[in-house]
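One structure is given below, represented as structure tokens, and several questions about it will come after.
Only one protein chain is missing; all other protein chains are in place.
Chain lettering (A and B) follows the sequence in which the chains are written, and residue indices restart at 1 in each chain.
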Amino acid sequence: MESNTISNELRSLFSLVVFPGGCFLILLGLSYEWADRKLLARFQNRIGPRWFQPFADIMKLLAKEEIVPEGVDRRLFIGLPIVALTGALTAGLYLPILGVKTTFSFPGDLIVTLYMLSLLTLCMGLAGANTLDRFSLIGATRTLTQLFSYESPFLLALLGPALFSNSWQVSEIIAHTDGHWLMLTQPLGFLVAMIALMGKLELPPFDAPEAETEIVAGVLTEYSGRGLALFRLGKGVELVIGLTLVSTLYLGGITNPLTFFLKTLALLLIIVVLQALLTRLRIDQTVGLWWRYGSLLVLLQWFFLILLQGSAI
Amino acid sequence: MEEQKTAQSFTVPIGPQHPALKEPSHFRITVDGEIVTDAYVRLGYAHRGIEKATESRTWTQNLYMLERICGICSHIHGMAYCLAVERLAQVQVSPRAQAIRVLFAELERIHSHMLWFGVTAHEAGFDTLFMYSWRDRETVMDILEELSGNRVNYSANILGGVKFDVDKSRIESILDGINFLEERTQYYLEVVSTDTLFLQRTQKIGTMNRREAEVLGTVGPTARASGVNRDIRIEAPYAAYDQFPIQINLDDSGDLKARVLVRLRELFESYRIIHQILQNLPTGDLTVRMPRRIKQGETILRVEAPRGELFYFIRSNGSDTPDRIKVRTPTICNMMSVIKLVVGHQLADVPMILAGIDPCFSCNDRMVMINQSNKTSHRWRWEELRQYGIKYYQQRAA
Partner (left out) sequence: MRFAAMMGDIASALIHRPVTEQYPFERREAPERLRGMLHWDPEKCIGCGLCVKDCPAGAIELIVLDKKAKRFVLRYHPDRCTFCAQCVFSCRQGCLSMSNVDWELAVTERSGLIRHYGEKKDVEEVLAGSLKQDSV
């Protein structure tokens, strides 16, 4: 009995730290970042980075000195990247990364996943507000404004399948929607979820918070060395988790590694095409877009869902 | 570091080091949230003392010094200098050399406008358009390399003519390249006029009506996009422009979209002129003998650089080094319009408006010395200045 408990504990620890959470998730995040950059480069008719480029970037950043600017709160400055990465990694605990059924699952874990993803964005906003640099302050304002605008349509769009499966638990939703592609029955929700995912990941056209030509690097302007490496890892992990979430909920669940790669890479392809096609939106245009069209579409979707639900019962 | 907030406003520095600027300059933008309330510009980071350095070099050596004022307007600077010095020395250059000079000038205009187009797309966040337009710019750089041996700073001018000839075997490859570029420019024109998101970033932004454009003193495509009908190639044709005339491209809206459209349409004019020149290249020698000492005198010359009106004043005292060369580049005329226009727009529009005037900061650093020790001052009214100009040109034509 005790050895059973100990081996259970060891198994949980293993899946938390090594596979499929923790280290494996970080490596997966780096590979997806590579796939994103390589595909974008090919669409722009250029070659793109080699397969180990994101890994080399992180290694290089970890080897450099971390400069803490004068006048900032030192503990916040150093601690926020760590909290951000932790939030992103925690969000992955409840999802079927690589098709492996999660060992941690409890009712309501969909909400926890979504909040952990927002924790990353919130940490970046706080990090920008903490730094006294003017560019970081404007970047922080833009990040938080953008968070305000896409967050509610994103959450509502992802809760549509939860409504369909009558459960807030990811593993139950998977069991309910296995083979059933909600993309076809809830198209508006899928559309909103995809576009909002681009907003969450701050990919073009929603990359006003880190607009290189206006505010240098936005929130991350003053970060260097380890802090920057952790934020970038967090973004890579966020990419994987966002893709897994949307493909789990809308593309009929993930049960084995092959479907994991196929579905998430298909979604990544669509996202990269949208990145290459569209110009950056100004922050006021982003807010206008979301509060006009985004919310409207998702509310329409929910209206239909509730109607259908009511008629089914 | 002092707190930069004063009563709800906040200063954002753009430059001297900034990813949006290709060359250093300093803009101090005061914002209130995201709306710009005030702007201040400080230039001078690329001042190299070129005008002073020309006073101690011979006429031949100065050609290369002046060519390096700017990277993408280098040929037009060299051409303006050669035309002015040839006028001072009263030497007639052969029509073939003039036509080849115009050929290079139009190729340079294509190069400059394609570069600018990519940079504007990059400032808007449209990286795909940036990559593709710079890929196509390689075609015109290859043409220039075949003709002159260098992709930038072609050094095609020489006092008295040009260095490189255009023979029949090269004409075909040039025309192939030009036809490819024409197709691609047509495609870009379509993209810029119809893509919804790009239009959202350029339409109704930085609007300047015709009166404002004239009062602020803007020149070049920036002014032509507001309806100001000035183009030096038409008003005062130099080199071979009287044989191969240009048609002007105007637009009434005066916003960023108009500036993009005017420059893209100018590309079509350039393609047409290049076709004409290559088909009707006049015969003649390439160079004419120039004296080493240029006669005493002074002259002014205006040419149309890709950015606007370029003005040269050259004074010679009869020796083999010039007495004074003064250059006034177009960017410095257009810079004030940026300061005026950004107020009221959002911070995200500031790099776009700056890119809309096609700034070339290495051209525009000049020094003006105001001599206040001399107590007698003479005030010229606008009419007097105008009459002086008319008399000057009449004397020169006589």
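The working rule: a residue touches a chain if its C-beta (ideal position, glycine included) is under 8 Å from a C-beta of that chain, and two chains touch if they have at least 3 such contacts.
All values reported here derive from a predicted model rather than from experimental measurement.
Chemist: Which residue from B:198, B:241 or B:271 sits in contact with the chain not drawn here?
Modeler: That would be B:198, which touches the missing chain.
Chemist: Which listed residue, B:10, B:132 or B:361, touches the chain dropped from view?
Modeler: B:132
Chemist: From the list B:28, B:163, B:210 or B:275, pick the residue that touches the absent chain.
Modeler: In the complete complex, the chain left out is touched by residue B:163.
Chemist: Extract the touching residues of chain A with respect to the undisplayed chain.
Modeler: 41-48, 273, 276-278
Chemist: Over the whole complex, note the residues of chain B touching the chain we left out.
Modeler: Chain B touches the missing chain through residues 57-58, 60-65, 68, 128-129, 132, 135, 138, 145-150, 155, 158, 163-164, 187, 190-191, 194-198, 287.
Throughout what follows, only the chains that are shown with their structure count from here on.
Chemist: As a quick test, compute the distance in whole Å between the mean CA positions of chain A and chain B.
Modeler: 46
Chemist: Which residues, counting only chain B, touch chain A once they are in their complex?
Modeler: Interface residues on the chain B side: 1, 4, 10-13, 18-20, 31, 33-34, 122-128, 131-132, 135, 195, 197-198, 200-201, 346-351.
Chemist: Hey, which residues of chain A end up touching chain B in the complex?
Modeler: The contact residues of chain A facing chain B are 43-46, 70-71, 132, 134-135, 137-138, 141, 204-205, 207-208, 211-216, 276-285.
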